[in-house]
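A quick write-up on the structure given underneath.
This part shows chain A:
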Amino acid sequence: MSARDRILARVADAQTVNRHAYADGQRRYQAPAPASDLAPLFGERATRLGSEVLRVEDLLEVPAAVARYLATYRLAPRAVCWPELIALPWSRARLEVEARAARDDDAVGLTGAFCAIAETGTLMLLSGPQTPATVSLLPDIHIAVLGAANIVATMEVAWARVRARHGALPRAVNFVSGPSRTADVEQTVTLGAHGPRAVSIILVGN
Partner candidate 1 sequence: MNAATAPRVGLFVTCLVDLMRPRIGFAALRLLETAGCRVVVPDAQTCCGQPGYNAGEFDSARALALKLADEFADCEYVVVPSGSCAGMIRVHYPTLFAHDAIHRERVAQLAARTYELTDFLVRFANVTALPGRFEGTLTYHDACSGLRELGIQRQPRALLAKLPGAKLVEMPDATTCCGFGGTFSNKYGEISSAMAGRKCAAIGQTGADAVVAGDLGCLLNIEGRLRRLGDDNTKVLHVAEVLAGEPE
Partner candidate 2 sequence: MQITSAEFKRKASAALRDTQLQHALGRMQSHFVDKRAAAMRELPDVEALRDAATAIRARALRDLDQYLSQFERAATAAGAEVHWAETAEDANRIITEIARAQSVRKIVKSKSMVTEECALNEHLEREGFEVVETDLGEYILQLAHEPPSHIVAPVMHKNKAEIATLFEEKHRRPRLDDIAALVGEAREILRPHFLTADMGISGANFLIAETGSVMLFTNEGNGRLATTLPRVHVAIAGIEKVVPTLDDAAVLARLLPRSATGQSITNYVSVLTGTRRDGDLDGPQHMHIVLLDNGRSRLLGTSMEPMLRCIRCGACMNHCPVYQNIGGHAYGWVYPGPMGAVLTPLYAGIEKSVDLPNASTFCGACVAVCPVKIPLTDLMRELRSRQLAQGLRSSAERWGLRAWSWAAQRPNVYAWIARAAARLLRRLSGRRWLPGLSNWTGGRDVPTPEGRTFRELYRDRHPK
């Protein structure tokens, strides 16, 4: 018998002795009812967790918004982006943007988002050939482009959306709720532990 079989046999034995009934009859948890307008709620929660939320009307305005953001923080007009986003008119905004997985020396990473969760102010990113996970992870600054229509109420709704669109899960689903942080030293919250020090969300449309 293998370790697997021995462990599973012990588990099954214990269960035939005592299949607890107490898990039954419990009412299922009803996730909080969605607010009618999710974008303001998302914006408020995301801001509270340390993300910056910028708004533009149209996807084509995104490059200019990114350029303004980088200029404000005196950053070089360069970024790595999800291949999915390379078709945007970056060069018109005088930005040098490369579509690839991120490297250690990338200062700015541009991603989209599969959707976002209003309840917690969270971005949901799915990994894939067009959406490499490192772009939201290695650079100091993470800028995420989010369609306002893609804000959902809860994590449960987000899972339903992944099932509907993709069936199976990608290698990595990453929920991001603000800049990387640690409170390990004297329980004092400090931003920029290992991941991005700043997260900026460009919310597109109404």
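Going forward, a residue touches a chain if its C-beta (ideal position, glycine included) is under 8 Å from a C-beta of that chain, and two chains touch if they have at least 3 such contacts; residues count from 1.
Inclusion criterion for the candidates: all candidates are chains of the complex that A comes from, given by their letters.
These figures come from a predicted structure and were not determined experimentally.
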Given options 1 or 2, the chain of this complex that touches chain A: 2
Residue positions on chain A within touch of candidate 2 in the complex are 2-4, 6-8, 10-15, 17-20, 22-23, 26-32, 45, 49, 83, 100-102, 104, 120, 122, 127-129, 132-134, 137-138, 154-156, 159, 168-188, 190, 192-196
